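A quick write-up on the structure given underneath.
Complex shown without one protein chain; remaining protein chains in place.
Coming up: chain A.
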Amino acid sequence: MNMIRLSLRMLLRDWRAGELHILTLALIIAVSSVATVSFFSDRVQRALVLESNRLLGGDLLVISDTPLPPGYAEYARQLGLKTTHLTRFPSMISFGDNSLLTSVKAVAPGYPLRGELKLADPPAEGVAAQHIRVAQGIPERETVWVDEKVMVALEVTLGDKIEVGAAELTVMSMVESEPDHSVGFVSMNPRLLMNEEDLAATRLIQPGSRISYQLLVAGDEGRVAGFRRWISERLSPGERVEGIQDARPEIRSALDRAGKFLSLAALASVVVAAAAVALAIRRFIQRHLDGCAVMRCLGATESDLLRLYSYYFVMLGSAASLLGCVLAVLTQEFLSYWLSELLGIALPLPSVLPFIQGILTGMVLLLGFALPPLLNLRQVPALRVIRRDLELANLHSLAGYGFGFAILSVLFIWKAESFKLGIMIMFGFLLAVILFGLFGLLLIRLFLLTRPQGSGPWSYGLANIRRRTIPSLVQATALGLGLMALLTLTLVRNDLLEDWHARLPENAPNRFLVNVQSDQQKKLMGFFDEHAIPRPEIFPMVRGRLMKINDRPVNLNDYPDPRAKQLVNREFNLSWTDTLQSDNEIVAGRWWREEIISSEHELSMEVEFAETLGLKMGDRLTFYTGGGDFSATITSLRKVDWDTFHVNFFAVVRPGLLDNYPVSYITSFYLPPDKTPILQELIRMFPNFLVIDVASVIERVQNMIEQVTHAIEFVFLFTLLAGFAVMYAAIASTQDERIYEAAIFRTLGARKQQLARAWAVEFAVLGTLAGFFAAAGASALGYLIGKYVLHITYSPSLWIGAVGVLVSVIGVTVIGLIGTRTTLSQPPLQVLRK
């Protein structure tokens, strides 16, 4: 017999007879919500990365202090990536008697690959507003674009010729902002942009000059990653590769968290959808028990039935998953279009991964929850055709759901892209199922003890729950799980957003001052007082290069990880303080105390930095500083909250150890936009200061958070939709019993209204149970996720819990009553004759 053909026929027949509507609907909603969330978060995440790459001027930078081999760019172009390059160096430029140390950037066509270079009209007397426009191309030959500082300091106007090395170049435009201007602690000297073809004429590129050669690469994400892998294996000493995540830890951490949250949202929709599918399958199996018994009578073997229904479910799963995915593509396209309009950013095209994930989710959900009962279904006793009381032994067994859960957890870990998050959610929900089940059973048993007297809706409603103990438990647990996923998401979402806003308050520091000398501190504080800017904290720092670890010279080749290589290769700042900064937290060892004198030089290391370099507690590090070598032992590891934009250091030592080394100071402060002009005064007063403007970085990060917030809100709505599917499936799962019951009750004289009231009581009790389960579960899971995954402060919200319970009670009752409306309208005889 051709089982596949028969399965298809059975499937089509069942579909036509309306047997599959609820299951298919649950599957389609499951797949489409999971895939929409995946598609959407995939696109949003990639848009956020692209958006932040604007800060680099490209997706990836290769930086070197010697000219880069042409092979790098050639290979990138072979991969279909866009490339350009630039040369950066400090130089004195002059106009008439004025001269100025400037950061020169010689650019080639194509610059910038990401982001925009903006030009502005030079300031004029009495003209407040500047016309800002996006530059088309790069400076033409023999011309330069300079920033306002150059114009002010050299007293030049557009059209003047200035001397750049041996060349005379005409000032053509004033630069308002450059995309790659504020990344990393690059010099904030006055800036000049020139065409690289004029570089030779300046004769500034000489042996020994401090020059940074950069290759900018941009294009398809996968190819950029491929290029990064390729080049990481070929970097020579002095060369490094940088993406935005390497450059700015605060952006990396914002992106990480956003990514984790979006994954969490996708997971929540999987849980919600799984609950809906599990319930729908339960109903399907119940309705097909008799059919299986008849088929067994008619000669179908166990393996016939197994094959029949396996093909059946594979076909159903494929069709529903495909449909769900198509729906997801359309929905996310609409959402993305709407979101791009709203935010003014274009989302990159979706990748195929969410599509595959969607299909797999559908199949895994269906087979995970259908297979165990299916394996039981084939064992339906044929005798059931004569004796209806013969039930399937294991129809309600938790083992069946356990298999689905196990399969689901694999899906979780895959979707969470984090073992920790996946496992935590899986165990969270598993524990929730067990606790909900046990607690629910206990409550129902208590109802049994306190059997209400009388014949009102209360006693009928409660009697219904008692009579259907197992189905009621399954319903309340599934509803509770779905709602728990939604509530967890709500709680975490609120905390995440609040946390972000708290980290980046309106007056987060937006300027860094570097190279402040000891004798300038007092004068600088006076300057702040004079301009009514709160005195910021000021930190000492000594620049040093890591030379030895445990007396073994550092060898670049020991670090295959490009980021580690780059960190080792870089000069970094050592600081000291006696009190731990508020945004630092000791995660290993102990902070030094005055009363405990250590024989070793104590050093506290930032934990991620230590992990990247493979450093551990007790390691002895030797640095080379301008004042000689300096050694210290790691006695603590610190976690630093980079999102605060406060001054922070990878390495901090105990005060007093670096007193004899050349020290300078660094500080960060908030400069209100209306006070920007005082910077000129500051620079004039302290010509040696390096002012680093992170305002645009902060603005971008804030903008990104804004975008993520919107994205999260949309994704959340979708998960909510899946929640309704659960409610519907939950109500439908006991529909048949209800129809039969209603017929009997009505035959015995019950009015529709009486039945409806009794059911309302039943639904309200189920809703209350589910609501309390969900609120308790979500509080616990929210706490765990906040603490261990997103690293945010979790604030339990009674308010959200209460709303959750209320929504559950009202939602389940209303949807329940709507779902059973048709049940009441069927003539009893019609039902009983079935």
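The rule is short, and it goes like this: contacts are C-beta pairs under 8 Å (C-beta built on N, C-alpha and C of every residue); 3 or more make two chains touch, one makes a residue touch a chain; residues count from 1.
One rule holds for everything that comes next: contacts and distances are computed from a predicted model.
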Checklist outcome for this item: Record lookup, UniProt, unshown chain, options "Glutamate synthase (NADPH), homotetrameric", "ABC transporter, ATPase subunit", "Spermidine/putrescine transport system permease protein PotC" or "Alpha-D-ribose 1-methylphosphonate 5-phosphate C-P lyase" -> protein name "ABC transporter, ATPase subunit"
Next on the checklist: Can you tell me which of A:Val217, A:Leu262, A:Ala300 or A:Val761 touches the chain that was removed from the display?
Outcome noted: A:Ala300
Checklist entry - Any idea which of A:Ala382, A:Ile413, A:Met547 or A:Leu679 touches the chain not displayed? => result A:Ala382
Item to check | chain A residues that touch the omitted chain in the full complex | outcome: 1-2, 6, 9, 13-14, 16-19, 290-291, 293-304, 381-383, 385-388, 830, 833-834
